[in-house]
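The complex appears here without one of its protein chains, the remainder shown in place.
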Amino acid sequence: MYSVKEPDHGTPARQGEATVTVTIDGHAVTVPPGTSVMRAASLAGVQVPKLCATDTLEAFGSCRLCLVEIEGRRGYPASCTTTVAPGMKVRTQTPKLAQLRRGVMELYISDHPLDCLTCTANGNCELQEQAGVVGLREVRYQGGATHTDAAKDTSNPYFVFDPAKCIVCSRCVRACEDLQGTFALTVLGRGFDSVISPGKTAFLSSECVSCGACVQACPTATLTEKSLVAHGQPDHVVKTTCAYCGVGCSFRAELKGDQVVRMVPDKDGGANHGHSCVKGRFAWGYATHADRITTPMIRRSIHDPWQVVTWDEAIAHAAAEIRRIQATYGRDAVGGITSSRCTNEETYLVQKLVRAAFGTNNVDTCARVCHSPTGYGLKQTLGESAGTQDFDSVDDADCVVVIGANPTDAHPVFASHLKQRLRQGAKLIVIDPRVIDLVRGPHVEAAYHLQLRPGTNVAVINALAHVIVTEGLAKEDFVRARCEGPAYETWKAFISDPRHAPEAMEAHTGVPAAAIRGAARLYASVPNGAIYYGLGVTEHSQGSTMVMGIANLAMVTGNLGRRGVGVNPLRGQNNVQGSCDMGSFPHELPGYRHVSDPAVRALFDAAWGVTVQPEPGLRIPNMFDAAVDGSFKALYVQGEDVAQSDPDTQHVARALESLECLIVQDLFLNETAKYAHVFLPGASFLEKDGTFTNAERRINRVRKVMEPKAGKADWEATCALAAALGYPMHYDHPSQIMDEIARLTPTFTGVSYAKLDRLGSLQWPCNDAAPDGTPTMHVDRFVRGQGRFMLTEYVPTDERTTRKFPLLLTTGRILTQYNVGAQTRRTDNVAWHAEDRLEIHPADAELRGIADGATVELESRVGKTVLRAHVTERIQPGVVYTTFHHPGSGANVVTTDNSDWATNCPEYKVTAVQVRPATQPSEWQARFHAQAAEQLGLLPRGREEA
Amino acid sequence: MTRVYVPRDAAARSVGADAVARALAADPRVQLVRNGSRGLLWLEPMIEVETAAGRVAYGPVAAADVPALLAAGLLDGGDHPLRLGLTEALPYLARQTRLTFARCGVIDPLDLDAYRAHGGMRGLAAAIALAPAEVVAQVTRSGLRGRGGAAFPAGVKWQTVLDTPAPQKYVVCNADEGDSGTFSDRMLMEGDPFVLIEGMIIAGLAVGATRGFIYLRSEYPDAARTLGEAIARAAAAGYLGDDVAGSGRAFHLELRIGAGSYVCGEETALLESLEGKRGVVRPRPPVPAVAGLLGAPTIVNNVGTLASVPVILDRGADAYAALGVGRSRGTIAFQLGGNVARGGLVEAPPGLTVRELVHDFGGGTASGRPVRAVQVGGPLGAYLPASALDVALDYEALAARGALLGHGGVVVFDDTVDMAKMARFALEFCAIESCGKCTPCRIGARRGVELVDQLVKSKRPADEAAVLRELCDTMTHASLCALGGMTAYPVESALRHFPEDFGL
Partner (left out) sequence: MDARKLVKMANDIARFFEAEPDRAAAVAGVAGHLQRFWEPRMRKALLAHVEATGGADLRPLTLDAVQALRG
């Protein structure tokens, strides 16, 4: 429950019109059918005592405190489980009810410790509060059995489980089942011996994913955040948005002064509706970690010690270097990288800085290496570089196709929402080389798991489309009404060719033709089919082709333009959508408008008072190539760690070493900063105002809860740099930056901080045509007018297995760690994932004499690294898998420079490798560790990373 | 060859029926039939010989008695100290009205031909000929009420399921007979499983449910074997499947075994368990007839209820309703046990008195001492004092006495019983069997046990008794289901009728 109180109506709201009028203690109230008596009472201003009821969970009826009397009915029905009926007359306070409630409360308290004054929940305990409400004055049961000596479980790094205080209301169990869908908690034993248990083990070793839903649901101090134990009850709340992943959960930062006591998910959050995951809920401690660098630093060469300087000195030095380099090597020898972890306003400012103050279009963003094919592919087919739905749309989906995404790990809060729908009966198709958790989990099982060979996505999507078209499953009416006719006819002829048949593709994909046919029929035959996809789609040499193939499939089945359907990219970082929207790509100004368009340039020329260049700039990999080539010499990187996250680490290192001025702005001395000449300390999401845009195009407010540790928010640093370059930008507050964005961007015209504060969040397009935003896109027509089918020939990647490299490596992430791990590695999340491991199938492991946990060498044509093996059948034979959360694991030492043909998005998902037993770190790792030691030694006052 | 019947019922087997059967089978003249039990449990193993005059009963027979019996002309109904006479003429049986149990103990329970020869499947044939709503109307008109304990009118429940539109509906048989001192469901499932199957098929056809489940308690392995085989045979004969007896309508039936929880006899906990979840009680509404198994409209009826349906359809609702008194119609299978001379199953129309049952059928206590208390309706039924034995065994008459008929179990105690211990037992039973969901039952039952322990040692027992009575009130009115809600019956009745046992 929240420390700073919010109304809790006891049971969830029911949809529909308020048509049922009931009288509660003489107060008439009209509510939708299906509403509980308890909720109706609460809406009428009458609070019925309760303990097991909370409005995030369906009624359970176990505490028996909420009994009421209803005219014409026998007994004392529970108001939480009794629904309203027209004309019902309810009494919530009678002498008999008072006696029964005291009787029940007396039983509760007879098995509860009486240490209220020293209890963590003191002042915020529902049991304490309700005991007061029912007027319990005496406990006459003495000397009986109790659970008050039950041992605490402190194994979870973030919360304590103290069963001595448990009232067995099952709110935690229900939250785990109904909200999170993990089913980690259960009630063991029966009767008086009923106890909550994470499955006869400690929390840390259980199935628990530490989402915090149980802690949130607990009405007592049984499940309590350790931060609350340490700091006591918070006194005020600031609503903000999580800075992890593209789900964009709304949170209430509960504070004492500027001390964050806890982060609790906001029930009003449009993306998360009160749910959270282990990262957003608990892993925010990095913001105050000792590793934070809070002073600007400069140095002449990357082997020199860092010098602490003032902001003015650092900014002046950086500006001078950029101007010097431009004077020497030309205007286009410099560039910038915006961050998908920073706010919209900050990314907008960085691209503005590059285009207006640097005078070049050499700006790019980390979306380059994740979702750039989404931008390209959806723009080509549908006309807008964004997902088509809101998350709630999944509630209406009858068949969900998950392609190359692992939502339970990477987008956990959406995954929980999806699993709720799957438990209601929606069918699931998973297209993934790995057996991800969704394939088979508690009460969820995929109807089809198309376990394809990495790199054959397009073959699979074409085969699915082939089945739909040749078996007459196409929705011709939709296509005729909504799509370009000639392009469809060409595509239909193309896709009908027998070379795309599942049988013909089976040898490439490894997926049985019958499974493809079954999956195609399922997706095409349900009323609403929805596709969700992730980086397993985009990070391929044919990433853009695959995105277009997905759009083709949705169009041909009519699965666009309403709730329950759509094409939904699951964005990796918190503001990938926003950083792309804000004009971070070198060829596009804000709102995805090409720099070659004179009318668009004229608009920005006028607003910015400069001449925007008409040619596209360098993309990130092109910047590296140009740097190695000697024509690119200075780079401003805000909030990204390209040295760890980008492929072919050794090539990236060579590029960074070639720069004469690398300006890194970050919270920590990250891998990239080890090559930097100027370090500008960054501000965490807790230290600034702004907005993030999540995967459903939802613009959420980020609100400052503490002053920037280094004295400047990131947007202020960017402004300072611009000013030093002779291009002053005048903003007193990020809201003014958003006002400028709204003025210049047709899809953002209606966005303002005032409206965001009023509505909570907004999904763009938000303009005169849609003043409150657009949850579902392409409703009556596609953004580009008519949908366009694209020809998606399957072109096998050049990255093929050979005798030397007989296995395919694919990479991904894990629940508890985030991206390069800069944040999560500095939290207790390392309790779950302290190192990256290489997943390998038992058959491949045995062949190589590799045991689970053994040290192995992973080698590709570009590099070698050494890590430990995890032998598992989650991965298919011939394929290995690892994560890239720890820099020393060197996953990207192995990945290659292959990339998507259209966008240069790297092909992280397919690398031919060999695996063999090893006894010592690779040469790269030896150099890595030496460099890390050297760079830490160059920090002022001998400060070192923990 | 002479047909000799040796029961295969678990109660008979537990006292040596299998050894008797083996001994008899060794004689080449014997054609052995393993029938169900007639329910005269003090006579088990009770064997019967088919003679020209009718079936002659002998019992209780031990394997060692067999040579002497054969020598005495057993196969011709010859005389012997164990000879009981013609089975049908035994007063214990002759005074009963066997409708639901008409074939139990008479036929080989798995012999479908014998089942049909004795009137089986006629109810189904009648039901197939009627419109579904008319079948429901017949059940309603018969006055049949739930025999599991709650006594809810079966027809009303069926009508609700019939009237709730849904793509899938279910019929669930509650065969989790958990009340101590009860055994009628077991006896029927072991002795005449087809009548239950027939009743479930009729229920399915009546409400449009195409799937049925029997939820059987794990403590009944014999019944599980018999039911499993009976279901297979009924399916093979075309009574189960996509086309029930040529009707063109489907009914599939599956047997599911519970896991040893008393509360899973509570219908919503049973449904949870059937769904593979922890067996805890669901709040109502919605009632299972609207949202039951997997959220679908579901008939949940006890074995005795469903097994009474075929005879109602066969002989007509009015014939059934003609029996009984007031709103208690038809017949009820009373199960007589405890400290009683002649324990067994007595099927009779409601209305006979406890005294008739205990003394006329039961022959008084087994110990020969005076009857002090009779508990009617299972472990959570009220205790009747010896002075109250003239109460009629019908739902309303018992309710007027603060008692319940429940599942029809009647347990007799002589004058050596300590009623404080019995009150404690009821609370302890509740504490052990509570699902743990609702607080009054979860904590209250345990506190009740502790209170009784303190009370009997107390210098001021009236104080503890006052708290105990208040606890009983809280449990009665605030518990989620009947387990906690009924625990007060034995406790309060013991306190009321036998205060001296509590030192009051």
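For clarity, chains are labelled A and B in written order, and residue numbers in each chain start from 1.
Convention: contacts are C-beta pairs under 8 Å (C-beta built on N, C-alpha and C of every residue); 3 or more make two chains touch, one makes a residue touch a chain.
Here the structure is a predicted model, which is why all the values come from computation and not from measurement.
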### Query
Can you list the shown chains that the hidden chain touches?
A
### Message
I'm checking contacts with the chain that's been left out. Which of A:N124, A:T338 or A:N362 qualifies?
### Response
A:N362
### Summary
Among listed residues A:S170, A:T672 or A:T792, the absent chain is touched only by A:T792
## Note on the structure
Where A:D8, A:D111, A:D266 or A:D332 are the choices, the one touching the absent chain is A:D332
### Task
May I ask which residue of A:H594, A:R758 or A:K804 touches the chain that does not appear here?
A:H594
### Task
Tell me which residue among A:T21, A:Q233, A:T288 or A:T490 touches the hidden chain in the full complex.
A:T490
### Query
Which chain A residues touch the hidden chain?
332, 361-362, 490, 494, 541-542, 544-545, 586-587, 594, 596, 615-619, 622, 625-626, 628-629, 631, 791-793, 795, 798, 897, 899, 901-904
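Everything that follows uses one rule, which is that only the chains that are shown with their structure count from here on.
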### Task
Would you kindly tell me how far, in whole Å, the mean C-alpha position of chain B lies from that of chain A?
57
### Query
Any idea which chain B residues touch chain A in the complex?
261, 263, 278, 280, 282-285, 430-447, 450-451, 454, 467, 470-471, 473-474, 477-480
### Task
Using the touch rule from the top, collect the residues of chain A that touch chain B in their complex.
59-64, 67, 75-76, 78, 80-83, 96, 99-100, 103-104, 107-108, 110-111, 140-141, 143-145, 167-168, 170, 186-187, 189-194
